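We show some of the complex, not the whole, and keep each chain where it was.
Chain nomenclature is as follows: A and B, assigned in order of appearance, with residue numbering initiated at 1 for each chain independently.
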Amino acid sequence: MSLIPILEQHTIHKLLLVFDLTGTFVFAISGAMLGVRRNLDIFGILVLSFAASSAGGITRDLLIGAVPPSAISDWRYLAVALAAGLLAFFLPSPIERLHNEILVFDAAGLALFAVAGTQKALAYGLNPLMAALLGMLTGIGGGIVRDLLVAQTPAVLHKDLYALTALAGAVIVVIGKTLNWPIVPTAITGGVVCFGLRLMAIRHNWHLPSAQPTQISSALNKDQ
Amino acid sequence: MSLIPILEQHTIHKLLLVFDLTGTFVFAISGAMLGVRRNLDIFGILVLSFAASSAGGITRDLLIGAVPPSAISDWRYLAVALAAGLLAFFLPSPIERLHNEILVFDAAGLALFAVAGTQKALAYGLNPLMAALLGMLTGIGGGIVRDLLVAQTPAVLHKDLYALTALAGAVIVVIGKTLNWPIVPTAITGGVVCFGLRLMAIRHNWHLPSAQPTQISSALNKDQ
């Protein structure tokens, strides 16, 4: 880190914050809309907004020892998440009609979180492999907690291609760090790759394969 | 903190512990009774007792970096939770009949946890907004984990007024801290406000509003 000019560090910091808050807003919308559909009250909807937008980053911060997590110590994350939640609460129908636009913004949020999460994990000294996975986790963790809070299997575990696009962006950031590429262009490349892959996954309905069905009627005692 | 006389600090510490253990007992009862209803075995019931009573405080401690969390490092929390769990296991019917009394004690536990949780977060240097929210989380976190452990949407996200009463008590503690009010009277006021609001919410069946229903049959791909 000491080789990066102070100015660039400052710019990166600013940029990361803007990215982070944008991603926070979009993910909070996805959480709030799920809360609306599940008939939660306004408090439940705001909790889902915050969880969907911040649980990934909070988990990453707990795992790398960055406590209190940014989403807790910086009020702006909360403010953005609550604003998104209130918007979805008072205007669910218009937002619902923006379905496709939201998917695009969600892809953008995923890209931003994956890149920013990877950079933070690298800054805390994690090895490249784990930094990339924590970047991915930053992107998908919010959605996982959001789904668990309404007692459903997280969409990311069985729906269309999502987590791998985040991982692709994260891996680019990690490679760039390893090869000493300039930070900002690397981050942008990682973000664009994730964003582009995700949009293509939506458009072409890309799925990962599932396992071959087996006759598993007498399932494992412990696992049932 | 340095301005608070040592004696008062000691008294507060003692007071907080008694409050904490009382709240632990009541919340553990609520966890154990849910386990009984879900036909869990004695181990599952004890796990729910401990989770319901301690998950809020453990989450708070993890988020503020107070590790190991009190509920882990101090055996008294566990002992109280297990005692409550065993009581509910061996005497489910009498406890069931105490339904209304339990709701009152639960309100007391909520008030105690919200106030104590806020004070701890403030002591760890969190900003007032987040300290209040972590106080609320201390109060409601156990119930959330308790419900998630039996795979149901947490009651606090869609039932009657609960979390906001905890937040009200927490906010009073935070305001008192900001304005340098004496600590003990402030804590008592915060607790009484939370307790009173919660009792009124139960009596008058206060609910938060839900979002207007929308035609959301084609729900978001990612969120379903």
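Worth a mention:
Criterion: contacts are C-beta pairs under 8 Å (C-beta built on N, C-alpha and C of every residue); 3 or more make two chains touch, one makes a residue touch a chain.
What you see is a predicted model, and the numbers here were worked out from it, not measured in a lab.
Oligomeric state of the entire complex in this file, given as copies of the one sequence with 2 shown: 3.
The criterion applied here is as follows: only the chains that are shown with their structure count from here on.
Centroids built from CA atoms put chain B at 29 Å from chain A. Note for the complex: chain A touches chain B at residues 30, 33-45, 47-48, 58, 62, 67-69, 72-73, 75, 78, 88-90, 92-93, 96, 99, 102-103, 106, 143, 146-151, 155, 159-160, 162, 202. Contacts from chain B toward chain A in the complex involve residues 62-65, 124, 126-127, 129-130, 133-134, 144, 148, 151-154, 156-159, 163-164, 207-212, 214-216, 218-224.
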